[in-house]
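The structure is given below, and queries will be raised subsequently.
Note that this complex is displayed minus one protein chain, with the remaining chains in position.
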Amino acid sequence: MNFSDLLHSAMHDLLAPGASLSAFRPELTLCATILVILLAKMALPRWTTSAFWLTLLGIAAALWFAYPWSWASDAIPPAHSIFTGVLVSDSFSVFLRLLLLLFAILFTTFTQVSGVASQDDMTEFYVLMLGALVGMCLMISANHILMVAMGVELASVPCYVLAGTQRQQPRSSEASLKYAVFGAGAAGIMLYGLSLLVGVLGTAHLPTMSTRLAMLIQSGGGLDRGLVLVLGGLMLMVGVGFKLSAFPFHFWAPDVFEGATAEVAAFLSIASKAAALGLLVRLALGFSFHPDPAMLAVLAPVRHYIVVLVGMLAVVTCTFGNLAAYGQNNMKRLLAYSTIAHAGYMMMPVAAAVALVGVDMGEARAAVASLCVYLAIYLFMNLAAFAIVAFLRNELGSEDLREYAGMVRRSPGLTVCMAVVMFSLLGLPPLSGFVAKWFIFLSLISAKLWIVLAIGALNTLLSLFYYLRVVKVMTLSAEPLHRPAPTIPLVSMAGSYCMVLTVPVVLLFFFAGGLLNWARAAASTLLY
Amino acid sequence: MEAPVLWPWVLYCVAVIAVAVGMVLVSYVLGERHRGKASGDPYESGIVSTGSARLRMSVKFYLVAVFFVVFDLESAFIFTWAICVRQAGWAGYVEILVFIAVLVAALAYLWREGALDWGAGTRGKGSGIRDQGIRD
Partner (left out) sequence: MMNLLTQPVGLSHYLAVSAVLFVCGFLCMATKRNILGVLMGIELVLNGANLNFVAFGSRLLRGGTSDGLGLDGQAIALFVIILAAAEAAGALAIALNFYHTHATVDVDRAEELKG
């Protein structure tokens, strides 16, 4: 194919009705929103809250475009690649994109209720958030190494700046500096690893890469090429692990969460992590799956490598996060370690899915579906936890757990919300956190990853004490003498916002079936 | 495979080192020696240096440099369009127009924020970039 034909096919692919551009409308809407916000600030300087309303409007429009209106519940269109194969549009990317946009709506409201973005740099705050959101949407639908690199960088760079939005505070600037330096380093290493993988396999298109990989293994390959591939895979895992805050690359998370505002910490711990998990699923399944059964059998060593790598990282991350959360008195640090542990839980089904790819495709899809369920529930739990921390910070001026002592007398509603969220993060039965963990452990059982399952279950026990400690301090401890505990009634803006987030945490336990159907639909077009 | 012929390369390396060492040695042996007040200073060519070489540049230059780097690199995309302008046709033309329009919007925003103002007296209306960048 010569250059002119290539260009012609790209143009046709772009502009033909029902082709790439229409599947890309949510992302384009977000990009347009960024421009409109900037222009509105220039044209209408008097309208001080323009950025907030326009952001809300833009995300709502993107949500409208992202929702699969034309899909019947029993006939989901198969995956199709868009923009000449650099992105893939399937039910998995549609589900995760809906989740990200839903989170963005809740998050934008959250920043307004808590007042973090009501200063004069509100415009920049929302522009950066939307930019990161576009990057995350690219990450979850990446089908080409170019989009992997683009998505990760586009999602990371605005986050570095977001972590430092409170410019005058030394802690905030330190947090953003650490995040930027470590993040840029991890991204650089990841890119070098990608260049090795791409070079040895001779293509940057993920499905073609798996074909080449199978051919390489079939032909005996040669040890040197295999070594380069293993090295490239490890380097790639550095970048993805950093975004996930998986074990050896987790160290930035507590520092950044403590230095940044609770709002930004919520954004990093939910949206950024969801996108990183989506990318991990794309990469792990992309390298380990091939539609041809003969080729699929050949790829067994690759699957083994990925299962061991991801499974080990998941187990260590989970255990480390839970152990380090003990003895933390700063709530944001405690929640940071808690999110590290949850990243570990969420990596487990990815390992299970890869282990099941050669064995039972239906079960492998079920494992991915369990990850989708976990992400949806985790969104509400974690956002609620950070929201309560942010509102209490507004009242107390402190994020120290010991300052929360005796809160139950002054603001019982909020204490109940916090208790519900903590028990749900822990995974106790009448709450949705239990459902999330349950499905993940089921997927581990069907993948026969007994060690991972045992350590995961043990970790749930381990995490019991520090989640309970939060509840204990809020209810049983006596009020501090020097000042009364904070008073946030449930009928205030802050209180009702917490309610709105806590109610789904409870309800999703009882309506878990509906969520599971969605998640199954999300995973149904993978692995074909 | 026959044994590689390495000696020309080794000879070349030896010659390079010999020339470099020779030049230093010859000027050391034959050169005139005298010790003046400023002989030990760098850049002594009869003029005694004054002040520190470590000038502190104003942070304004940083902003201009960053804007230059960002906008300069975006032109790389325009160049890639330029080499295939005929094949890309009108659709490509519209796409690059959108791209340039986004760049212009960004430039207009920077202008409005006061990031392009040089003088000390003219404070921009906006607050974000200017206060962050130029404070000392």
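For reference, chains read A and B in written order, and residue numbers begin at 1 within each chain.
FYI, a contact is a pair of C-beta atoms (placed from the backbone, for glycine too) under 8 Å apart; a residue touches a chain by one contact, two chains touch by 3 or more.
Small disclaimer: the values here were computed from a predicted structure and weren't measured.
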Contacts of the hidden chain among displayed chains: A, B
Identified contact with the non-displayed chain, of A:Met129, A:Ala187, A:Leu283 or A:Ala485: A:Ala187
Hidden-chain contact residue, picked from the options A:Pro68, A:Gly202 or A:Pro291: A:Gly202
Where the missing chain touches chain A, by residue: 3, 6, 144-146, 149-150, 153-154, 156-158, 160-161, 164, 167-171, 173-178, 180-181, 184-185, 187-189, 191-192, 194-196, 198-199, 202-205, 254-255, 258-259, 328, 330, 333
Residues in chain B touching the chain absent from view: 4-6, 9, 59, 62, 66, 69-70, 73-74, 76-77, 80, 132-133, 135-136
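Heads up, the rule we're going with is that only the chains that are shown with their structure count from here on.
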Residues of chain B defined as touching chain A within the complex: 84, 87-89, 91-92, 102, 105-106, 108-109, 112, 125-128, 132
Chain B partner contacts - residues on chain A that touch it in the complex: 3-4, 7-8, 11, 14-15, 35, 38-39, 41-42, 45, 120-121, 123-124, 167
